[in-house]
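If you scroll down you'll find the structure; I have some questions about it.
Omission of a single protein chain aside, the complex is shown with its protein chains in their original locations.
Naming follows writing order (A, B and C), and every chain is counted from residue 1.
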Amino acid sequence: MATVIGGYFTSHVPGIGHAIARGLKQDAYWKPFFDGLLPVQRWLADKKPDVAVVFYNDHGLNFFLDKMPTFAVGAAATYRNADEGWGLPVQNSFDGHQALSWHLIESLVNDEFDITTCQEMLVDHAVVVPFQLAYPDASHWPVKIVPIAINTVQHPLPSAKRCLALGRAVGKALASWGGDEKIVVMGTGGLSHQLEGGRAGFINKDYDQFCLDHLGPDPDALTKHSALDIVELAGSQGIEIVNWIAARGALGSGALVQKTRNYHIPISNTAAATLVLEPAA
Amino acid sequence: MATVIGGYFTSHVPGIGHAIARGLKQDAYWKPFFDGLLPVQRWLADKKPDVAVVFYNDHGLNFFLDKMPTFAVGAAATYRNADEGWGLPVQNSFDGHQALSWHLIESLVNDEFDITTCQEMLVDHAVVVPFQLAYPDASHWPVKIVPIAINTVQHPLPSAKRCLALGRAVGKALASWGGDEKIVVMGTGGLSHQLEGGRAGFINKDYDQFCLDHLGPDPDALTKHSALDIVELAGSQGIEIVNWIAARGALGSGALVQKTRNYHIPISNTAAATLVLEPAA
Amino acid sequence: MALATSPSPRRVIPGTPVYDGQAAMKGYALNAMCYSFNSQDNREAYRADPDAYCERFHLTPEQREACKSLNVMAMLNAGGNVYYLAKLAGIYHLNVQDIGAQQTGMSLEAFKAMLLAQGAN
Partner (left out) sequence: MALATSPSPRRVIPGTPVYDGQAAMKGYALNAMCYSFNSQDNREAYRADPDAYCERFHLTPEQREACKSLNVMAMLNAGGNVYYLAKLAGIYHLNVQDIGAQQTGMSLEAFKAMLLAQGAN
């Protein structure tokens, strides 16, 4: 039977990709963030997952407003990274795990999630950066992926409650999967930040700490806020916390242990965080 | 307050478009089907709706397997018809009703339907043919539309139960809409037919009659079958009945009167049907 | 890592290909080619040189052979989805009755008569 080794959560700020490209990890500005990834790297090297189910949001690379899904599930053989317009070096492609993708899709539709299936899908920095952070020396990605994109671009956005339910349904599907893979669940983005409007640069440490404190032991606490509540509390891109919430749901209802946690302000315009949650032994 | 005048349901076989283009309405093969539309034309001329909410399925014009939504809701200013590859004359574009589209979208996402929003969308024969049938002499379409596409192309398909729930949620949203439009709800496609495989040409009169009998008074009766049950009962394209089921849901829970009903075998490979349901006075 | 499969068995409906993930994994290239036939220019390019056009979309040999022979059952077996395949059939002015006859092994007249007969009883 497949095993879910735990959840890896991290910010995915494009600036991180630039910092890696420029060799700035030891720079005073970046070091407090990059150092927070060292325990993640050790954890993954120890656990050696075969597959990653990645909850993230697309930033206008794969989806445009002509067809904007609330939830999109990848079912491709390969996922290419591509030019997003900002000079980020294009990273290696990912192998998909199509059989697992279709198993998740069958289970999700059966559970009344109205997903969009994507048999071809470009993945942006929100997928790539967390892997660059997790596997800094990889010449190719050592895991296959199933990417799951949540709409954070065009309101109305799905509620935190609905995203947690999606994640739980994914967790249920993983539990019924017949393979023997080791699976890591990932949630990328956040924490609080806002790029546009008069409140650009907004950060909310209190709300971020509330999220980091409750995500493991009491994720339902994060669903008392509507999507617009979260936009107000965390900034308009801070809504990316829904990716973390969905990923948390996929870890199921068993007790979790916090393996590592890091929080640092600022990376670019963002309160950056890293977290690993593992099923209690 | 907006009024829902009722529901207009019809088959959308491409061959109907060819027959219209060739002037074959009075031909013995076609006449039993086209005659069934005369009461619909009179009903619409009498009721004069301003807007149509159209449940249909795309046949590979607007959606490909790279991004295949379970439910897609149009939010465009204009919907163009286009070449589908079979020589059907391209019909006039439709005006959208964007404000109503966004009201429906807000309400549906709030009710936990994970729709895909489409701010640009081509509409195929499944939208166009029913309007050609309803308004045969129109030099332009006399209604604005909100198209809602349901996946019938890539399994897993949404269940009849989920489609009825979608329709009911649309009906709830229409009831809370502040405009004073007269709205007709449309469901297009079906009834039983199958194009591919050794069972091509399959038709099931008993199941079709069951659907026509129960759609108005007891739509939940149609949801006891799973999507694959319906494929078995109605043929692989007979699953288009889910468009009718969703449209029925949007008519709400009040009693309905059957204004007209027609059933004819065959049109092309299809058991063709036409139905109008109106709220009881 | 074992070859993992979904625990739920695939439902079989006689004579009825269900276009699920298992089918989709085989057919993407073929369906992508057929989707391109919404454009008149692409249909003409295919007619002018089917081999070159199939090459452009990286069709498998099985898919090319199925297209070449206009064998709908072979196209379905090669992962084709009927919604897209219909556009390829359209290039050759094959309608749904032509392909129905071909798939059932009936003559066109017999297939049409079978449809009419279902209305009579």
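In this section, contacts are C-beta pairs under 8 Å (C-beta built on N, C-alpha and C of every residue); 3 or more make two chains touch, one makes a residue touch a chain.
It should be emphasised that the depicted structure is a prediction, and the values quoted were computed from it without experimental measurement.
Could you list, sorted by label, every displayed chain in contact with the chain left out?
Listed by label, the shown chains it touches are A, B.
In the whole complex, not just what's shown, which of A:110, A:209 or A:269 touches the removed chain?
Counting the whole complex, the residue in contact with the absent chain is A:269.
Can you say which of A:73, A:134 or A:231 touches the chain missing from this structure?
A:231
Looking beyond the chains shown, say which of B:2, B:82 or B:221 touches the absent one.
B:2
Which of these, A:2, A:61 or A:127, touches the one chain of the complex that we don't see?
Looking across A:2, A:61 or A:127, the contact with the absent chain belongs to A:61.
Determine and list the chain B residues touching the chain excluded from the picture.
Residues 2, 50, 75, 77, 98-103, 105-106, 119-120, 176-181 of chain B touch the chain absent from view.
Tell me where the left-out chain touches chain A, residue by residue.
Touching the chain left out of view, chain A contributes residues 15, 59-61, 64-65, 82-87, 153-156, 194-203, 205, 228, 231-232, 235-236, 264-266, 268-269, 271.
Here, only the chains that are shown with their structure count from here on.
Per the centroid of Cα atoms for each chain, what is the distance between chain A and chain B, given in Å?
Here the centre of chain B sits 38 Å away from the centre of chain A.
What whole-Å value do you get for the distance between chain B and chain C if each is reduced to the mean of its CA atoms?
Centres of chain B and chain C (C-alpha means) sit 25 Å apart.
Chain C: which residues touch two or more other chains?
20-21, 24, 28
Show the residues in chain A shared as contacts by 2 or more other chains, in ascending order.
Answer for chain A, listing residues that touch two or more other chains: 105-106, 119-120.
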